[in-house]
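What you see is the complex with one protein chain gone and the rest in place.
Let's look at subunit A:
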Amino acid sequence: MSFVLRRLASAVPTLFIVVTISFFLMRFAPGGPFNLERPLPPQTMANLMRTYQLDQPLWRQYVTYIGNAVTGDFGPSYVYKDNTVAELIGKGLPYSMELGFYALLLALIGGVLMGTVAALRQNSALDFSVMSLATIGTTVPNFVVGPVLTLVFAISLSLLPAGGWGDGSLRFLILPMIALALPQLAVFARLTRGSMIEALHADHIRTARAYGLPGRVVVVTHAMRGALLPVVSYLAPCAAALLTGSAVVETIFTIPGVGRYFVLGAINRDYTLVMGTVILIAIFVIVFNLVVDILYGLLDPRVRHD
């Protein structure tokens, strides 16, 4: 328990550093939120700058931002003018989290199962097909996979809706979930296969066989637990990848999540929105890293924390 608290405490400086670096990087990028294709009249520009306090010195803007952010105020969006950043993220996040959760589940369970099967039948036709699928999953980007899935399952076969959230039922989730999960599923399958093959060659697996334990027990109890360790460590980067991957998938399937803000915020120089999404991703990564460490401790007594 004290381990969790200690880790959460160490997350504060991490977040602070992430926020600081992003804040200044964003400001040093050329352009600004109000630099439109047709330049605004100087008077209007000055007014806008004053309204949003962008005329203040940079350090003061930074101090103000940090001060507000600590109280949960992430400022107004410069582009979606009637919304605060907190509102925008608050509205979109439930959709993205639900989609991300199912995608993570699919990637993890599917990847581990496929990787295990491939490892147990190493160099068989089954192994080669799983690994080919994994290669496709890694190499074909989801802006190709998404439309292809829509074309086949929604338009040609009319089995599933082509997009939108609808009533939020599973039917609407299946295609975006697959498009989002596929690259991660491929990584999990590869990781599992590799570590499983290694685990099956371990001396203690020979011991388990020498003591007459049935193959099922040898694989599940002894090989798989060790093989899952590298898989678990990938959970955190995977969660981050799912969040950013949702930018494309949510656009293709017109899902009202937060994914599009990652891209639009940056393109529009919507400073506050970018900062909001950066903090969101940072929190996700920190939380998932903590989850990974806790899981790791549960799986492996050698790194157990007290």
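Note that in this section a residue touches a chain if its C-beta (ideal position, glycine included) is under 8 Å from a C-beta of that chain, and two chains touch if they have at least 3 such contacts; residues count from 1.
Please note the rule applied: contacts and distances are computed from a predicted model.
Undergrad: One chain is missing here; what is its name in UniProt, given the choices "Peptidase", "Oligopeptide transport system ATP-binding protein", "ATP synthase subunit b" or "Ferritin-like domain-containing protein"?
TA: "Oligopeptide transport system ATP-binding protein"
Undergrad: Pick out which of A:Asp73, A:Glu198 or A:Asp300 touches the chain that's been left out of the picture.
TA: A:Asp300
Undergrad: Out of A:Ala202, A:Ala241 or A:Ala266, which is the one that touches the chain we can't see?
TA: Answering carefully, the residue with contact to the hidden chain is A:Ala202.
Undergrad: May I ask you to list the residues on subunit A that touch the chain which is not drawn?
TA: 6, 10, 122, 202-204, 206-215, 217, 222, 225-226, 299-302
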